[in-house]
Each structure stands twice: as structure tokens, then as C-alpha cells.
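The complex is shown incomplete by one protein chain, all other protein chains being positioned as in the whole.
This part shows chain A:
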């Protein structure tokens, strides 16, 4: 079968191109890891001011590595002036926490430590469960940055690398004359396109699984919902990237021109991917966001990974992604037509 012959050829070619394989599989991991360390810089010691907190609690906190500074009296101003990460106040047996939240990761770590300490004490005979009310000086509870960022980043890297490699794959076929040579064989354009989608699609599947597994297993990215949904969304996005990459390669004469599409097509997607909140933008910008495939993927990934929602919450976005892919594939068939009418 002709499609199978091309799929086999694409796989052989890619497997022999070690550099490209490394780019496809390891580059996303390296960048994700870097981002993880940048946004989760937990090396600094957490500093907590306390007012009226008993000795046991203080000891428990210090045991888990928090530097505790007791105050007679303190408030929000103290936190800012003394550069505390947080301030724990006890009055009438009620605990309340003020978090500086300059770095969300620090706030997250600190409140986790306090909750653990409170839970440990509560487990002891004379202890009682504590309800801790947290206040934030900057931002709010939801600003755990890497947690929000990681779904977007995973989607973006899948999109970017699949786009680049599939686009350049077909471009090479065009510049080396083999595409024209193929047109002199009885192959149909639909078959050629299907083979390209399948051949590069296989590598996209492997890449998606590696990126998702690495994020979860090594970087400890929390997936509140189903991992299968995460993979499903990324595969839909990879299909969009594949068909868009192949489509745009038609308009590039050289590999360098293909790279020129990155600032034009790929970079703007980052802005609309939800790293910056789209809801606050001007109406016309929001309209543009709706035309970006990554916007839907990021929304769906955030829904699954961060909010823990199920399939019902993402089916609209999945449908949007598949619609994008369908449009790009149709355009591909039209554009390929210019070489031979069949």
C-alpha cells in the first residue's frame, strides 16, 4: 500500500536524523525543566513572623525548615518592611495567616508547611483541628505559577516542535525535488498527505507521551484530572500543528524561510495561550485569541490539569482543535493541487 510505503520511509528518515529526533524529544524536556526551576525557586529559606503562636507550633515549624521570628505585635506593614514571607497570628485561639505572595511558590510552600504542622499537632491527644484563614498581600490563592503555566507550556512545546519538524520535513521533500518526482508516480495527493500525517503523527504521539510523563513523574506537575485527557488534548493539538506546519511549508522556499514563520505564527500563540489572562484583554484581542489553536488547547489543559474537570468540560475545546485540523488539512489538499490536478 502506497500510504504505508511513505509512512515507513518517513520513519526511517527521521530515525536516522539523530539531531532532529533529539530536538523533538529532549528539547521540550530541557526547557520545561528550566522553567520549572525558574518558577519554583525554593532554595531560599522561608521566613515567617509569628504573634502569639505557642512554643510547640513554633518548634514544629522550625523542624520543617521554616525560619520563625516571634513578634510582640505585627501586621501587614511588618511583613513588607521586614521582608517576611508570611505572618502567623493567633488571637482567641483562631489562627490567621498573612502571606506576602511576592513569589507564589513561596506562599504555597509556607502555607503547606503551616498546615502540616497544624495537622501534626492536631493528631496529638490534647490538640484540636485548626482552621487557618489566609490573606494575601499580593495576588491570591490561585497564583501557583508553574501549576498554571505547566499545562500551557506542555501544549505549547508539543505544538511548536511538531509544527517545525513536520513543516521542514515536507519542505525538504519539495526542495530536493522528490515531491515532484513523487508526482510522476501514481500516488494521489490525499494519500501523500495522509501518509505525512500518519508518519509524523507517530512521532508526535511519542513526543506527547514523553513530555506529559516527564512533567508528571519528574517535575511533579499536578494533574488534578485524567492523564488520558491530557494526552488526548495534546494529540489533537499535535494534529493541528502537523497540518499547519505542512500547510505553511508550501509558502516557504527554504528551511530558513520556514524558521521565519516562528515569530509570525508560533510566538503570538504564546500570548494567547493563557500565560497572560485573556479575559482582561480588549474585545478585538479576545477575538484574535479565539482564532488561535493554542488558546483552546491551553483552556482545555488548564481545565483538566489544574481544575481537575472531566471530559464534559473539554469537549468544546477538543472539537475546536479538530475543526482547526480539518480546515488546515482541506487547505493542504487545495494547495497541493497546484502541482498536479490529481
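Operating definition for what follows: a residue touches a chain if its C-beta (ideal position, glycine included) is under 8 Å from a C-beta of that chain, and two chains touch if they have at least 3 such contacts; residues count from 1.
One rule holds in what follows: contacts and distances are computed from a predicted model.
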Q: If you had to name the missing chain as UniProt does, which of "Carbon-phosphorus lyase subunit PhnH", "ABC-2 type transport system ATP-binding protein", "Pyruvate dehydrogenase subunit beta" or "4Fe-4S dicluster domain-containing protein" would it be?
A: "ABC-2 type transport system ATP-binding protein"
(Q) With the missing chain put back, one of A:51, A:68, A:183 or A:281 would touch it. Which one? (A) A:183
Q: By the contact definition given up top, give the residues of chain A that touch the hidden chain.
A: 2, 4-6, 8-9, 12-13, 16-17, 176-178, 180-188, 339-342
